[in-house]
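Excluded from the complex is one protein chain; the other protein chains are retained at their positions.
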Amino acid sequence: MTKPTPLSLHVPEPPVRPGDKPDFSRMTIPQAGRTRRPPLDTPAHDIHDLAYSVIRVLNRQGEAVGPWDPGLDAQALLHGLRAMMRTRAYDARMLMAQRQGKTSFYMQCSGEEAIACGFQMALGRGDMNFPTYRQQGLLIAQDWPLTDMMCQVLSNAQDRLRGRQLPVLYSAREAGFFSISGNLATQYIQAVGWAMASAISGDTRVAAAWIGEGSTAESDFHAALVFASVYRPPVILNVVNNQWAISAYQGIAGGENVTFAARAHGYGIPSLRADGNDYLAVRAVAAWAVERARRNLGPTLIEWVTYRAGPHSSSDDPSRYRPKEESDAWPLGDPVMRLKNHLIVLGAWSEERHRQLTAEIEEEVLTAMREAERHGTLHEGPKPGPAEMFEGVYKEMPRHLREQRTELGV
Amino acid sequence: MTKPTPLSLHVPEPPVRPGDKPDFSRMTIPQAGRTRRPPLDTPAHDIHDLAYSVIRVLNRQGEAVGPWDPGLDAQALLHGLRAMMRTRAYDARMLMAQRQGKTSFYMQCSGEEAIACGFQMALGRGDMNFPTYRQQGLLIAQDWPLTDMMCQVLSNAQDRLRGRQLPVLYSAREAGFFSISGNLATQYIQAVGWAMASAISGDTRVAAAWIGEGSTAESDFHAALVFASVYRPPVILNVVNNQWAISAYQGIAGGENVTFAARAHGYGIPSLRADGNDYLAVRAVAAWAVERARRNLGPTLIEWVTYRAGPHSSSDDPSRYRPKEESDAWPLGDPVMRLKNHLIVLGAWSEERHRQLTAEIEEEVLTAMREAERHGTLHEGPKPGPAEMFEGVYKEMPRHLREQRTELGV
Amino acid sequence: MARRTMVEAIRDALDVAMERDARVVVFGEDVGYFGGVFRCTDGLQRKYGTSRCFDTPISESGIIGVAVGMGAYGLRPVAEIQFADYMYPAYDQIVSEAARLRYRSAGEFTAPLVVRMPCGGGIFGGQTHSQSPEALFTHVCGLKTVIPSNPHDAKGLLIAAIEDDDPVIFLEPKRIYNGPFNGHHDQPVVPWSRHPLGEVPDGHYTVPLGEAVIRREGDAVTVLAYGTMVHVAEAAAEESGVDAEILDLRTLVPLDVETIGRSVRKTGRCVILHEATRTSGFGAELSAQVQERCFHHLEAPILRVTGWDTPYPHAQEWDYFPGPARVGRALRAVLES
Partner (left out) sequence: MARRTMVEAIRDALDVAMERDARVVVFGEDVGYFGGVFRCTDGLQRKYGTSRCFDTPISESGIIGVAVGMGAYGLRPVAEIQFADYMYPAYDQIVSEAARLRYRSAGEFTAPLVVRMPCGGGIFGGQTHSQSPEALFTHVCGLKTVIPSNPHDAKGLLIAAIEDDDPVIFLEPKRIYNGPFNGHHDQPVVPWSRHPLGEVPDGHYTVPLGEAVIRREGDAVTVLAYGTMVHVAEAAAEESGVDAEILDLRTLVPLDVETIGRSVRKTGRCVILHEATRTSGFGAELSAQVQERCFHHLEAPILRVTGWDTPYPHAQEWDYFPGPARVGRALRAVLES
């Protein structure tokens, strides 16, 4: 053996940095309609190719093509468009509220609206999402009151979480929306446990787990896949690959040479990779996976390919780590624009009606906000009192908390 | 949609239980020599098939066949045979010592000797193993003094770990043998870190991580694969699939429908699956992976297919959860017998010489044991004193530990 | 009523709970077919089927993670961590999730789970089969922490824990699984069948969480103990001749400060025992509270007799374990100061 040459550490780098021209040339994007749609009960091994493809329905001309076309009517499509636009308008308004000092923090889902808005439509009453902070669309798509969400963000007197949680970490059991944790990935395995419980109970309800591509590196992602692989519970394992985890591009999470959908293969779990900016693809792929779960065929992992068009949160400035123009160069386009164009191509929509709808939604959000603000904002007006702080640590307040509450004098 | 039928939980069960006839019919075992040997720099994706095969060299006739034949000379083969036999004799002696109350606990590696004994020969001076409790062969194959190991097991006055560690949790830096943790899987990611450090330092040394198939469910297994995938450090990720994790068969770890080698695919890490009871296959596969690491080609995962022929530990009774005869029915045979037959087929060995060697080794182990016992056993004779207990918590003993030592009066 | 070991009492508690409530599910490493490495779940899979009692992958974070999800669904999961020393990978799920869920969701979701784990030393288990991590739980609001010292309490507390709507950490001192142990490791092992608290009622009963009990009345000094150390305290009191009042705390959070306060105000002296390492052990909290609540009644410094601030060593087990000799010295010391 010859004397070996010195080793060196490989540290993945994104193709471009601020100042450079955006470059998505490393991405392979199949044409819409080209990816096959296997039967629901196909074994994991026989659909490995789908983890390296991208399921797409809407083509460049705004037409719905191929085997994954969910065949939605105009009303369903319009519902999707409206849900995405409402989500975007809500985000804009809440970010503004944060800038105005009405709350401490906010997180948008700009560019990713199709995923949560579309996925929710595949679920039924009683099913349970275990969302991250970027799935407000799950609530908005089912017309959950915006005011209720706003009150949480403002930590005001009507905040159903009594001021205890950071803004955007909603909880809405009735809406099948599990309390969001500030700790990444922890809920992925909980979703699996919830689905196991449903199976143990002979129930028919399914769970949906949510995670960002960056967070798939966390331990609980593995735990979830192991338990899902072993017990085959009715759970959909969503991975939202929006290319970025704060400042770290997806290569730092291990996406340099392999897709996140492929992670499932080592666990024998069927997985799909889909265009997350294509509302129709989202609807179809979500329905496929939910149906599998419902029929006791077990878990499915879905990687949604998308792009985080905005900053990570209200505390972030992405121009420090990626080109400002990168969002515009994103090859899968904008989900709202794409669905709008599709509706126009179908003859079911027009620029004029789009403008009207935009204005209506603007108005709706504003009205909701006015209503919410009547119950106070983080620093002004009515708010959950200090006594609330001691409630709910336990079902019944133990003596030491009663003593502490007395010590505070409330 | 029709009303769905109730869901149910799938709980994997081994094909047989105590009282049943052993059944390995679910295992597909390719013939020796049939699995291809790709070039070292083949991309992970192009060797996916090797994670579903079993690399084997020794055929039923005791001949070495196919592209993975490492081409070892008789001396090397004999070294391997001797190492495995010494390991087995050592195990038998130490288990007996435990039964005699000379120590509290012991763990054998019966049936798995080829893996550690063979793997060690692929490593060079300065390389580092991060072993589990079932790789005593790594030490024995490099002729590490048996007495030294025994003193650890006996927690006696010559125990290099000063009585602090449970028996078999050796540490031997000089031998490239990292301190074994009692916590499963924790060292898998540490091996990756050690290998990253070697790469950062422009060194040429490589690391070998070890884990049991049951422990691949632990979080640190995932962390290791993620970091190995991202930074491509010089590390060999060994998974010893001995079919059992205490009482849980490998299906409970997620091995029902997929191999453990396949876990690597989702991370873009090349992986191989090999006959762990075939000393020649072990030598060849280990050499391939170590060479890849040495040439900065990055990590390799290897699943070693084997069978835990003995109880999990001296506290275990496997007849409570698997048929007593299962070990004899194991289709990959016994590693010692297989190498012995090969040597006989080659004309380099005979039953007579084998008997002689067995006796010699018996004698060697007995002598080593006598020497070790001169330094005491757990409950009798010289042993590390109580003052030792306070040493080494920190580099320098802080005041509070000095006070506590005084409090104990030592 | 029957004589039962602690293992049998725990198994009986699980059986009673599973029988009464179909929502109770039991799982963990080796707990299914095999019945657990300490046999605490033996027979449950046979009786209740694989959906209600099953083996899990070796992933403590996964075990607690699915338990949280099951609890949120509406089940009552009882998870076993094979040894308390192996709970660390699950610590995030316990602390960040189980303990916070009710609070952060304002009661929309709860995690009514029980995490059983054998703890403590005295079995030559070395540093990874001997730990007593109770203080790592008592610092976490939202958790209740329980540790029985005998079969009777083990069954009653475990049933209470399973019926409790909050997450409960249930520590089982493994050294006393099969018999009380007073620290005299060189004396023959006494079985539970010869101890009055090995008398375990059949069927359903609870020992309420949050209530300490006086094991021995005395006037000279109050001893605060739990788990195995209760028995060590009894031996030490007997052997030293000190008229100690021995409290078995049973629940660490919520703590029965009334019983503690009453005793210390009577005796004016206090010795605290635990096997865990001393610094920031639960003894520190006990010491702080006794001092805060009984300052003007204290006639001597509160002493702690604990494990040393080192990992639990293998060969030096009996130098590490806070046995009756060390406890006896402390009892005499507080009387003399």
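By letter and in written order, the chains are A, B and C; residue numbering begins at 1 in each of them.
Going forward, a contact is a pair of C-beta atoms (placed from the backbone, for glycine too) under 8 Å apart; a residue touches a chain by one contact, two chains touch by 3 or more.
Not measured: the values here are computed from a predicted model.
Mind giving the shown chains that are in contact with the missing chain?
Spelled out, the missing chain touches these shown chains: A, B, C.
Can you tell me which of C:Thr41, C:Gln82, C:Thr228 or C:Ser287 touches the chain that was removed from the display?
Here the residue in touch with the unshown chain is C:Ser287.
Which listed residue, A:Gly163, A:Pro234, A:Gly310 or A:Pro335, touches the chain dropped from view?
Missing-chain contact among the listed residues: A:Gly163.
Which of these, C:Pro180, C:Pro311 or C:Pro324, touches the one chain of the complex that we don't see?
Result: among the candidates, C:Pro311 touches the missing chain.
Considering the whole complex, which of A:Gly66, A:Gly111, A:Gly193 or A:Gly214 touches the chain not shown?
Only one listed residue reaches the unshown chain, and that is A:Gly214.
By the contact criterion defined above, which parts of subunit A meet the unshown chain? Give residue numbers in ascending order.
8-9, 11, 13, 17, 104-105, 155-156, 159, 162-167, 169, 181-185, 214-215, 217-220, 245-248, 252-254, 315, 320-321, 378, 383-386, 388-390, 393, 400-401, 404, 408, 410
Considering the entire assembly, which residues of subunit B contact the chain that has been omitted?
128, 130, 160-162, 164-165, 169, 171-173, 178-179, 181-183, 186-201, 207, 219-220, 222-224, 226-227, 230, 392-395, 398-400
Name, in rising order, the residues on subunit C that touch the hidden chain in the full complex.
61, 85, 88-89, 91-92, 95-96, 100, 103-104, 127-128, 135-136, 138-142, 253, 276-277, 279-285, 287-288, 291-292, 295, 298, 300-304, 309-311
In this text, only the chains that are shown with their structure count from here on.
With centres defined as the mean C-alpha position, give me the subunit A-subunit C separation in Å.
41
I'd like the Å distance between the centres of subunit B and subunit C, where a centre is the mean of that chain's Cα atoms.
Each chain reduced to its C-alpha mean, subunit B and subunit C end up 36 Å apart.
If a residue has to touch 2 or more other chains to count, which residues of subunit B qualify?
In subunit B, residues 8-9, 11, 217, 219-220, 252-254 touch at least two other chains, as defined above.
I need the residues of subunit C touching at least two other chains; which ones are they?
Each of 51, 56-57, 59, 61-62, 89 in subunit C touches at least two other chains.
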